[in-house]
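Note that one protein chain is taken out, while the other chains of the complex remain in position.
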Amino acid sequence: MTASWRALPRLALRNVRRQARRSLLTGAAMALGVALLAFSRALGDGAHEDWIEAGVRMGSGHIAIQSPGYHASKNLDDRLSFEALAYANRALERSDVAERVVAVATRLEVQALAQGPTAAIPVMVTGVDPDVEREFSRLGRQVEDGRYLERGDRLHAYVGARLAERLELRVGSRLVLTAQGADGDIAGQFVRVAGIFRSGLPEADAGIVQIPLWTAREWLGVGESATTLAVLLESGWIVSEMVNTVRETIGTRDDLRALSWQEAMPELEAGIKVDDWGDYVFHVVLFGIIALAIVNTVLMSVLYRTREFGVLRALGLTQVQTASVVVTEGVILTAVSGLLGLAVGVAFTWIFFRNGLDFSAFMESDFTFSGVVLDTVIIPVFRWRMVAMSLGTIAVIGVFASLYPAYRATQIDIAEAMKFEA
Amino acid sequence: MRPTAFVTAALLCVPAFLHAQTAAEIVDRVDQLLRGQSSEASVRMEVVTEHWSRSIDMHLWSLGTDYSLIRIDAPPKDAGTATLKAQTELWNYLPRVDRTIKLPASLMGASWMGSHFTNDDLVKESRIIDDYDIEITFDGERDGNEVWEFTLTPKPETAVVWGKIVEQVRKRDMMPEWVRYYDDLGEVSRSMVFSEFQVMGCRMVPARMVVTPADKPTESTTIIYRTITFDIGLEPSFFSLRNLRSQRD
Partner (left out) sequence: MQRVWWLIGWRNLGRNRRRSIIAAAALAFGYFSVVILVGWTKGLVAEMIGNGTGVLTGQLQVHADNYQPDKSVYATIGGRDGADIAALSAVMTSDPDVSAASPRVYGGGLVSSGSATAAGLFLGVDPDREVDVSLILNVIVEGRAPSLGANEILLGSEMARTVRVVPGDEVVIVAPAIDGSLGNDLFIVSGIFKTGLVDLDRTMAVFPIDALQFLMAMDANRVHEVAATVPDPWRAAAAADRLTDALAAGEVAVDVESWITLRPEMVEYATLTESFQWILLVIVFGVAIFGVANVMLMATFERRREFAVMLALGTRPSGILASVVAESLGLAVLGLVGGIVVTFPIMVWFHLAPPDMGWLFGDFTMQGALMRPVLRVEYPWTMTWQAALALLITAVAAALYPAIRAGRVPPADTLSGR
């Protein structure tokens, strides 16, 4: 019996070869499907990572540590005291957290009025540490004119392009920021425009002003406090694990609260899930059609060989072994073509699109989705997850598409089969 | 201490010296002209805009740069409406609904009572000489008058929006003739012209000033002082929310 088990793959392989043209056609469909999967996943993952990254960098990081009331109130009253801030920073210095953290940005945000000689516009002023923020927020790289804030800056501001247009500001212009300080008094702060950015996100370009953290603290009279500690992790995949670790550390304090980006920006998460879901549906459709083609091929190969299976059964092959021959045949067909497709898909994506697929021809203006400007150039990302998914798909389709034909093969009546003439 | 009262023709008033003053002292004097230690004035404000024009009669009390109270007497629709400025806070009293409202920071740039002054203009508490470096940029005769022209440049860290202010003062009686506010690019943003110099409350004052925004030359706000008395001994307690509401006069 062991001998016949060993013969099974050879039997199956022979059959695949024997019907070379048919196998080639089905294999081509499979290969094309997997290649498409690899291609679209690489681009999809690339777009999503860019999207999440843009979202968390524009927003409050993968993890935001704030005072419990701040997320709802956005009020300076709900700020982190110096002591709470220090505690949160210590929590992030724990070795198991610190090694995954890329950057920690201390921010002091306040609603304010930006005044020029002819107009006044409500804005969100963020006090930032330029050295950290340059790496953290993408705004630092979207300089349209002038430069980003620097370490030695004090009375400098980095403003959005639309705001600059409306207030008739250019680099070097005077700007007065007015807000209610920590003591309730209205305080004005003079700054000069050091740089102007254009992010493509209308809300940001018309409503964000960044100034050095120390200037903001002095202006608002909040001492060494801040409103948000934004944490950027090395990868978006470890957020929930890290949030839990941080929560454990700060668990006992009622003046600290850690939010994951999904909690801080639920609409961004929803947007990504929608897009993901659309991808999955598409893949199911694609592989549904491919699976049907494979079912047909394998089924036909079974029906053509009714006589052969009859002989095999007569020679003592069990039902399970008969079925195994068929399944092995299906799996070999899908595996070979699938792996080929994966290789082709990855190679194709790498050769033609490693520098990005440019969508900008389709879109004149920026495309915003859940508060993030999508880059019109998508850089593909190759993840093991994508490879695993492709392999899984290949295996599942190979096995499942063979099951029905295999079942048919076991149902062959030996006596009848002998009369069968293909 | 504030500079002493200005020389006038009125016999009751204390004379002062006109000579030996620095540019800063002159500008400061002009800045304080209509304030004094404390003051009470009856003022008419005429606002002309592209879409409407109206005049408002009001009473105005002030104490130094920290406190002021403005109560509208006419037109009847707005009568009783009052604005209180106490340090950096600005409150409005609305008689129609009998409520006081503290203006949020986001409205500091908004117009005060439809005029070409912003709420922020009212709240500014610092003296010009604290915020600006002052130099004389012209000294001589213009239009038959001996005048000084001062250029005021904001001190490096002052929270003011203007790129510079240029002011002309005539030497004869140290009356301001005009003030021009420039933006960063050196363009005039708004201008103020003074006239009808006369003695009121023991001081020579410009009884009329006209503010014109440069981008809308057909619009203007004119302020006409009908009476003004200085140093009437007001206390900070006068500038209270309770007083804001009370219907005096």
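For the reader, a short list of remarks on this structure follows.
When the chains are written out, they are named A and B in that same order, and each has its own residue count from 1.
The working rule: a residue touches a chain if its C-beta (ideal position, glycine included) is under 8 Å from a C-beta of that chain, and two chains touch if they have at least 3 such contacts.
Quick caveat: nothing in here was measured; it's all calculated off a predicted structure.
Touch with the chain that is not drawn comes from one residue among A:V295, A:V326 or A:A409, which is A:V295. Only one of A:A28, A:V311 or A:V377 touches the chain withheld from this view, namely A:A28.
Against the chain not shown here, chain B presents residues 47, 49-54, 75, 77-78, 81, 92, 94, 96-97, 99, 101-104, 106-107, 110-111, 113-114.
Across the interface with the omitted chain, chain A contributes residues 21-22, 25-26, 28-29, 32-33, 36, 72, 122, 203, 266-271, 273-274, 277, 281-282, 285-286, 288-290, 292-293, 295-297, 299-300, 303, 362-371.
Note that only the chains that are shown with their structure count from here on.
Chain geometry summary: the mean Cα position of chain A and that of chain B are 59 Å apart. Interface of chain B with chain A (complex): residues 87-90, 104-106, 108-110, 118, 120, 123, 154, 156-163, 181-185, 189-190, 213, 215. Contact residues of chain A toward chain B in the complex are 111-113, 115-122, 155, 168-170, 172-180, 185-190.
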